[in-house]
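One protein chain omitted, others in place.
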Amino acid sequence: MGRMSFPVLCMGILGFGILYVPMAVMIAFSFNAGKLVSVWAGFSTKWYASLITNEQLLNAFGLSLFIAFWAATIATFFGLLIAIAFVRFGNFRGRLMLSGLSSAPLVMPEVVTGLSLLLLFIGMEATLGWPSGRGVDTIIIAHATFGMCFAAVVIQARLRDFDLSIEEAACDLGARQPFVFLSVTLPVIAPAVIAAWLLAFTLSFDDLVIASFVSGPGSSTLPIVVFSKVRLGVTPEINALASIMIALVAVSVSAVAFAMRRRIVRGG
Amino acid sequence: MPQRQSIFVKLSAHTGRRLVVIVPLLWLAVFFMLPLLETLQVSFTVAMRSIPPYAPLWGFDEGGFFTNFTLDNYGLLATYWQDYIGPAFNSIRLAFFSTLMCLFFAYPMAWWIARSTVKWRVFLLVMVMLPFWTSSLLRIYALIGLLNPNGFINGMLIWLGLIDAPIQMMQTDFSIYMGMVLTYLPLMILPLYAVMVRLDNDVIEAATDLGASGLQVFRTVIFPLTLPGVIAGCLLVFIPAVGEFVIPALLGGPDQLMMGKVLWTEFFRNRDWPVAAAIAMLLLAILTVPIIYARYQDGRMDDTHEKETGAQ
Partner (left out) sequence: MAPFIRLNALTKKFGDVLAVDNLSLDIEKGELFCLLGASGCGKSTLLRMLAGFELPSAGQIEIDGQDMAGVAPADRPVNIMFQNYALFPHMSVAGNIGYGLRRAGMRGQSLHDRIEALLKLVRLQGYGDRKPNQLSGGQRQRVALARALARQPKLLLLDEPLAALDKKLREDTQFELVDIQETLGTTFMVVTHDQEEAMTLAGRIGIMDQSRLVQVASPRHLYERPANVFVADFLGMISFIEGCITKVSKDSIEIDSTPPIIAATASQTNAQSNAHSKLGVGDKVILAIRPEKISLSATATGEINEIPVVVEDLAYLGVASNYRVKAANGKMFKLQQQQSRRTARPLTWEEAGFIQFDPNDVIILQE
């Protein structure tokens, strides 16, 4: 395992414990026949059963998927543009501004981003007539906006390490931009682009605060529905839902990590 | 040193290049910058029973130019400062100690992962990333199940006979800290790991060879070298933590009031959007210095990274 001192190892295990014990308990009790998380009333999958028939949750799930898909796609595209500009264009006009605008959303508190976007949408509706009311469009725009900043960071990191000499080889062999980019650069950085898409997808899918501000009637995302239920207390159905989500994430992350294991290990 | 980029800078200096810059710039200007300006505007106007529930800041009507400019919203924050400035300090306090706690746990964890053999590293990193990719809402929800008076921990302790009545763990500073660590630990681990994995082991061995004890090696060699990662991680945690909403909303009580929750309440419960906007501006004001510092640090990390990978 490596040279490890005992206290460091202990701290490490404790840290992982903090990360995982709550979820482990929750998953375990999603199979609890009873309602409480303190008393085990026997094994049961009834909460999963009732989950499948819960229309509200299912609709919200579908809506979140739809929104996350589009937000991630827009975010990745723009993030790619931003990354290219920063890594390849040297000191271009507007670099400082783009740098500030694309890094501030990363650390801005969500309540501020959410509120300000809502105010913008209202202002836009008043002056331009669009967007008419808040709904799926506004949520997608909002998610894409902060998503592209995260996507840019991921893609930038990969682009920086990119070996320019293969692009030069492509030019030397008769290709021109943007064909060089499409035939050589993009395929080679594809894993990073995919990772950026997945990151933007996750951030969108899990977002509660911003969605709450910019959603409208009939556009309740899954986190919004879950939150409204959760404020009232622990409900076993949410346990079941959470367990399913965690399982889904666990499988996907493990699969991706396995596929990319060599690259992850190089670090940074 | 000759820059290898020169061919691209020169040969692609045409509209394509400009588009690549302008398109995202425009989007971010409209959907990030403009909203903040709009918020600033609304923070200076009055609430109204209308849709939207605030008066326009300025306009023209039969009487000519009018304005609803007022500083009342900020005045409100100052007057009822226990309700507003108090939570502001609370936010900073809770975020600050949460950051320290995250650092406290994350540092050994990141060290462990960075020092592991290659096979283990992937596994451990996945274990760290997994919670990150799971909704933080669900993770905090899971924590409620643990900390509730009728939750798992209390149930265990009672069942084991260690206590008679449930301990109050929810709606305390403790629950907030737990929630913060749960949510932000992966964010702290990653930059630390990135720095630690680049650390040359020979440097540590050299220090030991020259007579440094374990603790001295840490203090004089390891910690200084990992400092950029520490700073990056702390900023990455502290800044969003100050404005956190979900954690104080679900895990905190009246004594753990944070700015995020205050803004939310002002907006959704009291329907006082101008005041909410003022709170947003206050939040931003608090965070301006850390945000600028974070940007500055980012820039320095980029330069070091370039030097390390060779100015090619």
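The letters A and B name the chains in turn, as written, and every chain counts its residues from 1.
Note that in this section a residue touches a chain if its C-beta (ideal position, glycine included) is under 8 Å from a C-beta of that chain, and two chains touch if they have at least 3 such contacts.
Remember, it's a predicted structure, so these values are computed and weren't measured experimentally.
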item: Residue, one of A:A175, A:I194 or A:I244, that touches the chain absent here; value: A:A175
item: From A:S50, A:S165 or A:S228, residue that would touch the chain that is not displayed; value: A:S165
item: Option touching the unshown chain, where A:M108, A:V184, A:L198 or A:A211 are the choices; value: A:V184
item: Footprint left on chain A by the chain that the document does not show; value: 163, 165-166, 168-176, 184, 187-188
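As a convention for this text, only the chains that are shown with their structure count from here on.
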item: Centroid distance [mean C-alpha coordinates] between chain B and chain A, Å; value: 15
item: Complex interface listing, chain A residues touching chain B; value: 1-5, 7-9, 11-12, 14-16, 18-23, 25-26, 29, 36-39, 78, 81-82, 84-85, 88-90, 92-94, 97-105, 107-113, 115-117, 119-120, 122-123, 141-142, 145, 148, 160-161, 164-165, 168, 171, 177-178, 202, 205-206, 208-209, 212-213, 223, 226-227, 230-231, 234, 238-239, 241-242, 245-246, 249-250, 252-254, 257-258, 261, 264-265, 267-268
item: Residues of chain B defined as touching chain A within the complex; value: 3-5, 7-9, 11-12, 16-17, 20-25, 27-29, 31-36, 38-39, 42, 52, 104-106, 108-109, 111-112, 114-118, 120-122, 125-131, 133-139, 141-146, 148, 150-152, 154-156, 158, 178, 181-182, 185-186, 193-195, 197-198, 214, 235-236, 239-240, 242-246, 249-250, 259-260, 263-264, 267-268, 273, 276-277, 280, 283-284, 287, 290-291, 294-295, 298, 305, 309, 312
